[in-house]
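Missing here: one protein chain of the complex. Every other protein chain is in place.
Going in written order, the chains are labelled A, B and C, and every chain counts its residues from 1.
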Amino acid sequence: MVQALNRALNDIMAKNPSVVILGEDVGVDGGVFRVTDGLISKFGPERVIDTPLAEIGIVGMSIGMAISGLRPIPEIQFQDFIYTAMDQIINQMAKIRYRSGGEYTCPVVLRAPYGGGVKGGLYHSQSGETYFAHTAGLIVVTPSTPTDAIGLLYSAIDGNDPVIFLEPKRLYRSVKEDVPDNVPKVPIGKAKIIREGDELSIITYGPMVPTVVSTVQKNNINADVIDLRTLVPMDRDAIIGSVKKTGRVVIVHEAPRTLGLGSEIAALVAERAIDSLLAPVIRVTGPDSPFPYRYEDYYVPNEKRIMKAIKRVTEEA
Amino acid sequence: MVQALNRALNDIMAKNPSVVILGEDVGVDGGVFRVTDGLISKFGPERVIDTPLAEIGIVGMSIGMAISGLRPIPEIQFQDFIYTAMDQIINQMAKIRYRSGGEYTCPVVLRAPYGGGVKGGLYHSQSGETYFAHTAGLIVVTPSTPTDAIGLLYSAIDGNDPVIFLEPKRLYRSVKEDVPDNVPKVPIGKAKIIREGDELSIITYGPMVPTVVSTVQKNNINADVIDLRTLVPMDRDAIIGSVKKTGRVVIVHEAPRTLGLGSEIAALVAERAIDSLLAPVIRVTGPDSPFPYRYEDYYVPNEKRIMKAIKRVTEEA
Amino acid sequence: MEMEKLTSAEKSAYIKAFTAMVLGRTLDKKIVNAQRQGRVGFYTPTMGQEATQVGLSMSLGREDFIYGYYRDVSLLLHRGAPMEAIINQIMGNSKDVEKGRQMPSHFSYKGVNFMSVPSPVGTNLPLAVGSAYAFKLRKEKGVVVATFGDGATSTPDFHVAMNMAAVFHVPVVFVCENNGWAISLPVEKQTETEIYKKADAYGMKGILVDGNNFLEMYKTCTEAVNNVRSGGGPVLIEARSYRMGAHSTSDDPTKYRKDEVKEGDAKDPLIIAEKILKDLNIGDDKLVEKIKAEAQRIVDAKFQECEKIPPPEPITAFQEVYSKNTWMLDEEVGDILD
Partner (left out) sequence: MEMEKLTSAEKSAYIKAFTAMVLGRTLDKKIVNAQRQGRVGFYTPTMGQEATQVGLSMSLGREDFIYGYYRDVSLLLHRGAPMEAIINQIMGNSKDVEKGRQMPSHFSYKGVNFMSVPSPVGTNLPLAVGSAYAFKLRKEKGVVVATFGDGATSTPDFHVAMNMAAVFHVPVVFVCENNGWAISLPVEKQTETEIYKKADAYGMKGILVDGNNFLEMYKTCTEAVNNVRSGGGPVLIEARSYRMGAHSTSDDPTKYRKDEVKEGDAKDPLIIAEKILKDLNIGDDKLVEKIKAEAQRIVDAKFQECEKIPPPEPITAFQEVYSKNTWMLDEEVGDILD
């Protein structure tokens, strides 16, 4: 996925001279995960900007750049460090268009690696999608494959709204895929039905997608597997359509359970598909605790826990 | 409620010399809502501290004070301004005990007025409880009456965990009540069943409680009305118990719908009481938009919208 | 006062400046009164900062972009924003460009490149650096101006913006309108140093100027702005004045201060401006009175006019959250307006 993102950024920057990249170590170093590798030598330090250590500045400058007509793609080195910039995100980025009566807009595409997978402990593993998804005014997307990463990035940069682009760092190097030459845009707001089945609906996204898919394959589960791709606005029709068909739901994500994205999905189901439900809606998620250095594998949902949930919803009358 | 809080703070400071208050304008001015009025002349400027304008500092200093044995009660002037301090809250306050292996603790009681009611527009009306409730390590409480405000504050200051104490500014002056001389502690984690009924369960908290109660009274609704009081950890048993009895649920809060607290409540119900459910779980909430200056009354749930929801769940088969 | 020979352009510029200051003051008092009568919801009086704002505005060009703050009424007026735009915002009526979404005093006026004001103090500063970066990258000649109070210098955003502006050497002018107070906190308790000296910490030039004197402001700002415009890098200007009114219409300053400067005092920027006009032989009592009377007439008329404008449609309160509403919002608003 790192190479895919790098390729997409290359394309985007070559096509549009208004696009700039900024963040810590994104230039000379090429980013700590190498996503921006080589860009500075191609596009110069004016467009690939190594910033001082201040997320408020990275995000705040990006907002100002966008207001003044640029198309910034800031990088937050680890999503865990985004919170010093939270005010800029909640009170500025998400509200520029609204508060100015539509006279100013804020098309920033904010990239941030999130989730576990690098033995990073409580400060290099967080999954903070709830903080963004709850903030009206932000689009939130997350790819689960290299091709989707490119397609979503194209859509994000073509839109006119601020986008929080969450990159599952667990999948940066683990997923291999033949990426086609011409990757089409992945539309914002549309989920992908990865597999179809009748017995239950498994709803997931980002870092958990490969785990869910391999669990389903290995155990021959007859399930719809939905990769949300866009977290806000969520693809209600895909979710509700599937649940109406299967009547059983398992939601899988890595973020802590309480008010994790799963709670919104469960609420949508409880609001719109209650008549079709044949079993409790089960969430398989990270626990309501910080992310530990040791026992990462216990924190992150795994095959065993997913299977337990699947059994529970399918065995229920 | 302002007077009740002021009285409780007076008590607490008189009893425990380790308690300090800090924030913008909390001293000489007595707080912009007058909650800390008069405290500085009683307890001196060393314990009632007017700070420079920086929420990171107010929160960050409080955390350090708590680590070093004080019992700080910081005030954020409006909850909307807490986001510059979000990193301190998420990455420090909520994680001190955990990351230090329990060797250091962080008993800070962070007070912040929240919600609409003062014609404050998008930056003086926010209800950000989700941001805190999703953060493991924080206790989140919110009173709906002056007596509860005192009782919850006593519990908060007696505990050993960081508490986000959200004060519904809409109720600061609107609710009158005879507050008894000796107010008992309100236990953390326990909801209050304000009214009992059989036809449905209405779950709400903080600023929406009086609106829900008056709606139910005026329209003679035969409902359980549950005031959560503690948002984290939520009183699961009170919620599930009531839903099992009534089979119908309406959730009312002012925060935006997507990933508002209602989504967690709905998810709990969908997980644990699905067999008892006789109707969809309906959320009556603020919309997924910023809070407008004009048309505050449209943003905030009102009798009409609550009644519509009640009708919908009770008329359903 | 140095008695240089003034060109007629200079003379009319000074009269224009004085007029804007008088208009600002007159409008201010009108709104404060209207608020007391319940005709306006809220307001942050700007009295005492007219010279700071007008002097600054005189040094700027049309192409320059302003991240202002909630007291910048005289700046807006001098820069050419129609008075109606200000009053409509205060009233949040259907002609308010912000469509009644923001609290009074949170102005926006694209016609004079004045970006919509947020409430959280200091948070516009990093945006100003970003805009200035865009100007520099595109080799445009505009500069970006950020105004803010003394309280704002304590915020995280101030520090980060100053540092990044200096590191990236962008054309931004930071103007601290130091009115001595941040609600109840005097500037002496806000920080242990003089504000303009904070520039040193960033390798930036810091300038102190008398913000009560529009001519001093004009001259100092012109030099500073020209230097920024010609690639000299960012600058911090501290303009010292005094907040003559309450912090806002919700504030009661008697809780924490005696008003040290009152209208008509020698330090009142309008009194100083009047004296300048007279000393430079640009105006006399008659002119001053005429300008004041005219200002009152205009303010009264505009205010009355704007009060008749109907409120925006309720639905506008829930639009433009995105380029296209989400389905959630559409549904929710459907329910609300139903």
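By our rule, a residue touches a chain if its C-beta (ideal position, glycine included) is under 8 Å from a C-beta of that chain, and two chains touch if they have at least 3 such contacts.
The structure presented is a predicted model; accordingly, all values stated were derived computationally and were not measured.
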TODO: Determine which of the presented chains are touched by the chain that is not presented, and list them.
DONE: A, B, C
- [ ] Determine which one of C:14, C:158 or C:181 touches the chain that has been left out.
- [x] C:158
Task: Hidden-chain contact residue, picked from the options C:200, C:223, C:252 or C:300 - done: C:200
Open item on the list: For the chain left out of this view, which of A:159, A:210, A:241 or A:292 touches it?
Closed with: A:292
TODO: State which residues belonging to chain A touch the missing partner chain.
DONE: 24-25, 27-30, 32, 50, 52-54, 56-57, 80-81, 83-84, 119-124, 257-258, 285, 287-290, 292-295, 298-299, 305, 308
TODO: Tell me where the left-out chain touches chain C, residue by residue.
DONE: 154-160, 163, 166-167, 189-193, 197-198, 200-204
Open item on the list: Applying the definition given at the start, please give the residues of chain B touching the unseen chain.
Closed with: 20, 46-47, 49, 51-52, 54, 56-57, 59-70, 72, 84, 87-88, 91-92, 95-105, 136-137, 139, 159-161, 232-233, 236
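The rule is simple: only the chains that are shown with their structure count from here on.
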Task: Chain whose mean Cα position lies farthest from chain A - done: C
- [ ] List the centre-to-centre spacing of chain B and chain C in whole Å, with centres computed as mean CA coordinates.
- [x] 36
Task: Centroid spacing, where centroids are CA-atom means, of chain A and chain B in whole angstrom - done: 30
Task: Where chain A touches two or more other chains at once, by residue number - done: 56, 84, 87, 91, 95, 98-99, 136-137, 232
- [ ] Please list all residues of chain C that touch 2 or more other chains.
- [x] 101-102, 106, 118-120, 123, 156-157, 321, 326, 328-329
